[in-house]
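Can you keep this structure in mind? I'll have questions shortly.
Removed from the display is one protein chain of the complex; every other protein chain stays in position.
Residue numbering begins at 1 within each chain, and the chains themselves are lettered A, B and C in the order written.
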Amino acid sequence: MIKNKKLSEEKFHKTREKVLAQWETGSAKALKIENAIERLKSIPEEKDFASVLKRAKEEGVTLTQPRAGVALIDQHIELLRFLADHGEADLLPSTIDSYTRQNRYSLAADAIKQSKKQKRSLLNGFPAVNHGAEACYEVLQAVSRPVQARHGTPDARLLSEIIHAGGWTSNEGGGISYNIPYAKSISLEDTLRYWQYIDRLVGLYAEAGVIINREPFGPLTGTLVPPSITHTVAIIEALLAAEQGVKSITVGYGQCGNIVQDVAALETLESLTTYYLKLFGYEDVHVTTVFHQWMGGFPKDESKAMGIISLASAVASLGGATKMITKSPHESEGIPTKEANAEGLRASKMVTGLLREQRQPPSNALEAEKNLIKQEVNALLYATLNIGKGDLAEGTVKAFKAGVLDVPFAPSQINAGKVLPARDAKGNIRILEFGNLPFNDEIKTYHRDALENRADQESRQVDFQMTIDDIYAVSRGRLVGASIATQNKKEHPTP
Amino acid sequence: MIKNKKLSEEKFHKTREKVLAQWETGSAKALKIENAIERLKSIPEEKDFASVLKRAKEEGVTLTQPRAGVALIDQHIELLRFLADHGEADLLPSTIDSYTRQNRYSLAADAIKQSKKQKRSLLNGFPAVNHGAEACYEVLQAVSRPVQARHGTPDARLLSEIIHAGGWTSNEGGGISYNIPYAKSISLEDTLRYWQYIDRLVGLYAEAGVIINREPFGPLTGTLVPPSITHTVAIIEALLAAEQGVKSITVGYGQCGNIVQDVAALETLESLTTYYLKLFGYEDVHVTTVFHQWMGGFPKDESKAMGIISLASAVASLGGATKMITKSPHESEGIPTKEANAEGLRASKMVTGLLREQRQPPSNALEAEKNLIKQEVNALLYATLNIGKGDLAEGTVKAFKAGVLDVPFAPSQINAGKVLPARDAKGNIRILEFGNLPFNDEIKTYHRDALENRADQESRQVDFQMTIDDIYAVSRGRLVGASIATQNKKEHPTP
Amino acid sequence: MHTVVIGVIGADVHAVGNKIIEHVLTEKGFDVVNIGVLSSQEDFINAAIETDAEAILVSSLYGHGEMDCKYFKENCVEAGLSHVKLYVGGNIVVGKQDFKEVEQRFKKMGFDRVYPPGADIEQAAEDLKGDLSK
Partner (left out) sequence: MHTVVIGVIGADVHAVGNKIIEHVLTEKGFDVVNIGVLSSQEDFINAAIETDAEAILVSSLYGHGEMDCKYFKENCVEAGLSHVKLYVGGNIVVGKQDFKEVEQRFKKMGFDRVYPPGADIEQAAEDLKGDLSK
């Protein structure tokens, strides 16, 4: 069984040989550890993810970062430059394509060829493995901001080697967060091992004096996941990463929609992560937060999309997120043009600029929501450790098997899939079916009462239809999904 | 001296003769009081402003309303229909052109002719007086929402006669709010008298069973006006209107930018207006609120404009405004196309839809801000009544003369213009120069300390340059206007 | 009762729509065989053969749909499924494209019905009933 223990030098290097052999670009000179370290040491501060985040946190600024990636290097550079210049993005991404995410490098190679022929991207991201480390460095040199790989790759070992050797100073993902929402049948033992490797690589760099930022993917399925569940996963991944020597961690959270719940989530995400890192003896890890603009279905209308993008930006600012992943007005349709992407960025920048000096004031409502999240996270983490007999990696594997950790709407077969969420009358995400979540009766009653209360108000049942209505709601312009009957009545307040 | 007393039937009708003789459309049959009442009684509920507002207040919904108006009737109808159909506007406006606002009907007539020739609007609004009551009714019949006249006309007596006789069930304006920000040298005695007439007309209708909605223009100059000053003017106009028999009043407030201050302002606007109406014995007046999206200079960039439009919508919802006047992404440039106008409306609708179930939770910060506003309004109203020896109309005239009421940046020469506002470190609008505002030392110290505190943080002086920086700030993407030096440093958090 | 196969094609993991489609079609009285996300053309075809299905509803959300669906019809015909109705929906191409054109492209590829982003699944169920009763 997998254990949460720092990989030995020996084990790491043995694995490394195999990893680098997975595709031809793995054997490039740039991937020699010494070369990679030298290159990473040469990256100027303004392109160094960890430094830029640290400074933003000190200044209380919420930075903006889009998603973006296309098949060909030149076009990818053009895209990133556009987003920095016309979108005023503070941080740059390179979203990796879905073939690379599934390690299907030869499919990606075909698509690159075809993209060259057709002069347009047939991939939904940048195939960094096929292009190799020097290409990544070319990208970094062409821009003036830090670059991060964003993907959803269960086995991202080769990808991570390549991007870091190419000078990209941040990497998104984790053994849980890039498995459960992004895979169907890969075991958690495997992905946790993959990401121990990736984190160990970052740990090695850290020992050589190079701080690489790591970011667990917060929102998971992005679909009505209660904050305590995403928080617990983020904290577990932060702890696992810290064990391998990671020193800069950005924990993430996707907008749920109720402002109080969202701010409570952002504040507890930071405090709980910091608390647990210290509790387990990881003293010198720098923690920052990332807020994801609404990760569920978007409305078709571009102006309405701009509305939710801007609202999300307000929440990120009020909650003090260090950075924010932005969406575009094309979200419901497809990968955005660079122009649409920049529009989302600029609206976001406007709002974070206006609210730079403002935070959500403390209130009883906020305090109550924070307490609820804390209690739930504590319960989930306790049960995970307990089932792992004190080992967090083992505990994670067993917790998912037992449904103690359970992510709504995940495609993965190793996820129990018994938890069902729905919104209460104020739009907070609550839980309707708990499956095996280890919550006490008090917590369960709180959730159930909140949902019953909404059901009463709407004269309906607490059932799966409520969940479905809530899934559709935002794309229809509301947070709380009214049943068809209520909807018709409410949409037309004017008789 | 003018007194706050219901106009006598006799006086009203004597004046009315002269008013209707001001332009040829004043003698139309539709303007016979009986005819107007009959028409107004026939207006269906869904086009009746007061009813729609009442229902929205009960349901806790924030309705949307744009600004819009063009020179020609057909094009005006097309415009309003477009805003209802494609902008999902709940309430429709007819913004009146600036010639009509200055009673220059023959200039308006020329412009109508030229507009017909050139097939485009050469006026910045709908010249309702020139077109007459039947044209207004034609507009109303062509749409399915209530229609309101929005203008800025010091002497709007004929205009008001015509629009109400044309079936429009709401009218914006007031003797102060359509003088001080909209005129240079018209006396308050005159405009208060004009608006007593207009309110008395509405009172007459009320006595006949027809409730017309009246809306004092909240934001005044829209430029850093502290909430207590706009509130006091709104409450005075509400009281003056109630005296003439108005039964449905919508008091307004323009977004200042700090969310806590804005929510505090919205909540106190409603509670104070209700309180003072009752205090002075007007029991059966229905009070609603209107929130104006940012009324100062806008950023040029359309996406950024959408950001502020959406943020404003969030504030309106959180503060529980009954309706909201929307802006468009063209705001900084010129009168919006109908498409741009609808974009602003749809973004607004999205946000109010998402936040329909949410209010800003009570907090100490909110409570403190509400208390400050209440104390200030009480002080201003007390001083106004006092200087008027108990008469509010007389008091208003004298208060402006004495600078006891004083609106920053107003063009009017009867406004003292001694008050200077600026933002504190969190973006709240505070006062830098009090002129003759009748505030006690505690309040004054509070304001000064807040500004000194900001000045310290920014290593600068509390001076007029601070005010200027704050005026420019929003159009440059920030709420608190940094001095050029600080700005350069802060705009680039990444080194 | 009509049997239909649903699933998400290619390296695509978008699971939410798929779960809702299963729920709605089942409620509407179909016998739904859900092969889930990350399904290959082969997975779809095998499921259809095994369950004697009358229609295959392919979802593609992630942008590679056009590549993943190449020769799907031909492969169906080869497997003896030329009678099986082929639907496709989701965000089936990369980026925001003119839907009329996209529809044309997929119809040429042999799909009987092609749905735009966020298409109403209740409506699709009606279409399906119509098509299968012919």
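Observations
By our rule, a contact is a pair of C-beta atoms (placed from the backbone, for glycine too) under 8 Å apart; a residue touches a chain by one contact, two chains touch by 3 or more.
These figures come from a predicted structure and were not determined experimentally.
For the chain excluded from display, the touched partners among the shown chains of the whole complex are B. Interface note for the absent chain: among B:Trp168, B:Tyr282 or B:Phe409, the touching residue is B:Phe409.
Residue B:Pro181 is the one among B:Pro66, B:Pro146, B:Gly166 or B:Pro181 that touches the chain missing from this view. Set against the missing chain, the residues B:Tyr99, B:Tyr276 or B:Phe400 yield one that touches it, B:Tyr99. From the set B:Lys300, B:Arg359 or B:Lys374, the residue in touch with the chain omitted from the display is B:Lys300, counting the whole complex. When the omitted chain is restored, the residue from B:Val210, B:Val233, B:Ala365 or B:Ile471 that touches it is B:Ile471.
Residue B:Thr337 is the one among B:Asn35, B:Thr337, B:Asn378 or B:Asn453 that touches the chain not shown.
Residue-level contact of chain B with the missing chain is found at 98-99, 101-102, 104, 111, 121-124, 152, 181-185, 221, 223, 296-297, 300, 330, 332-337, 340, 409-411, 464, 468, 471, 475.
In this section, only the chains that are shown with their structure count from here on.
With chains as nodes and touching pairs as edges, the resulting graph is an open line. Per-pair counts of C-beta contacts peak for the chains A-B. A straight line joining the Cα centres of chain A and chain C is 29 Å long.
Per-chain CA centroids place chain A at a distance of 43 Å from chain B.
For the pair chain B and chain C, the distance between mean C-alpha positions equals 54 Å.
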